[in-house]
Each structure stands twice: as structure tokens, then as C-alpha cells.
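Of the protein chains in this complex, all but one are displayed in their positions.
For subunit A:
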Amino acid sequence: MTERSVKVKMAEYGVVESPDQLITIGLGSCVGITLYDKYNKVGGMVHIMLPENRKGLKPAKYADTGIPLLIEEMENLGAKTNYLKAKIAGGAKMFSVSSKDSTLNVGERNVIKVKEVLKDLGIRILGEDTGANYGRTMKFFTDDGRVIITSHKTDDKEL
């Protein structure tokens, strides 16, 4: 069997069945969230940019609308919400100083909101690589649920 590797762009999401892979490149202040149902072998990933969708814009761009959307799409492929486990990466502060505080902390605010949304949905976070000041690439292998984080600043990490 040959597995596909599906690319997830910024403010978008992807869902696949095992053993396909999901990859998102260049997470800066954005946060990548993977969800995995290991019993039904369904994986999903969303690449959010901001915490809250207040203006009815593209759902996958935001933590509060992107995660529920991802779950819905995963359920369509046979996943069960109570089996889902999460891994998250990103939320960096790419630029060190800023005159606008809200821009400055968007990475951190993204991570906080993602955790809040997952907690409200009863989804546990099994692995996390967030914060700091560098960009990350996140690769999710749905054969066993592992997530590999690569960056320009550190060695590869497995979540």
C-alpha cells in the first residue's frame, strides 16, 4: 500500500485515513493541531492563525471554529470524538519586539485558546511543542499517530 502525503495550508485543514500523512510547513505564530482516532485510524490536522472567529470568516483560520470543523470532518470519515487525542505545535513569537501588543502575543494567545477549546471538548493533549521564537514544520503519520516537528533552530522532535 502506498500512503499519500497531504499538505495542509495555512488557515486550512485536512483529514485522512491511515496510513496517509498530513503535513503543514512553516508554522510561525500559527498553531498546528493534529487529532487522531487510533481505533478507527482517522487523522486530521488544522493550521489556525488566530484564536477567535468574531466576524464569521473562514472557520479553519481560527481555533474556536477550526477545531470543531475538523472534528466534524473526521466524524464523516468514521472517527469518534471520544477517541480523539491531540498534539499541537507552533505559537511562536517570530518577531521579538512590537509596538502592538496584540500582534506580539498572538502565538501565545493561539496556544491558550487551542488548549481551552480542546479541554471543553474533552480531548486530551498527548504532545506539545509550542512557544519560543522559531518556525516549525509538523508531519503527522496516521499509521501510528506520531508527529515529527522539524525546525531550523533545533533537532527533530517526536511528539
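Here, a contact is a pair of C-beta atoms (placed from the backbone, for glycine too) under 8 Å apart; a residue touches a chain by one contact, two chains touch by 3 or more; residues count from 1.
Criterion: contacts and distances are computed from a predicted model.
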Name per UniProt, for the chain absent here [options: "Chemotaxis protein CheC", "ABC transporter ATP-binding protein", "Ion-translocating oxidoreductase complex subunit C" or "PqqA peptide cyclase"]: "Chemotaxis protein CheC"
Interface with the undisplayed chain - residues on subunit A: 9-12, 25-30, 49-50, 55, 57-58, 61, 92, 94-100, 103, 106-107, 133-137, 152-153
